[in-house]
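Only one protein chain is missing from this complex, and each of the others stays in its spot.
Let's turn to chain A:
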Amino acid sequence: MKVITANFVTCAVKECKTSAQSFPLHFHDAELEMSELDFQPEFIRNVVPRIDWEALRVTANELGFPTLPDVKPEGDALNDEQTLKDLHRLLLETQVMEGKLKCGNCGHEYVIKEGIANFLLPSHLV
């Protein structure tokens, strides 16, 4: 699971959707893998405005990345090549191959295996 995807998911349990504690989900025992992809600055420019920056800071911190800037880059800052490259590396080139994503509200854990997260809920949580 890539870091960008972690920013778009929360706990699948309905009761957790309204809780601030359920987002972002927290990585545990994460095994990271970096893979080089074509640099796609236009994608980063488009997608950064849709990112929850506070949550991304939490995730980056949990995965041991250097601290991100306090504020989300906007406007001209999104034309800075280095900024775009750093975000490209974090959002698209960093993926969690093994580990867990845990909800801070209900405590349910979603397993990540071979890069694939499983958000399928057992029936008592549906």
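To be clear about the criterion, a contact is a pair of C-beta atoms (placed from the backbone, for glycine too) under 8 Å apart; a residue touches a chain by one contact, two chains touch by 3 or more; residues count from 1.
Note that contacts and distances are computed from a predicted model.
S.K.: Report the protein name recorded by UniProt for the chain absent from the figure; options are "DNA 5'-3' helicase", "Exosome non-catalytic core subunit rrp40", "tRNA (guanine(10)-N(2))-methyltransferase" or "Ribosomal protein bL31m N-terminal domain-containing protein".
M.R.: UniProt lists the chain that is not shown as "tRNA (guanine(10)-N(2))-methyltransferase".
S.K.: Counting contacts across the full complex, list the positions on chain A that touch the omitted chain.
M.R.: 1-2, 4-5, 8-12, 14, 17, 23, 37-38, 40, 42-43, 45-47, 50, 52, 92, 95, 97, 109-111, 113-124, 126
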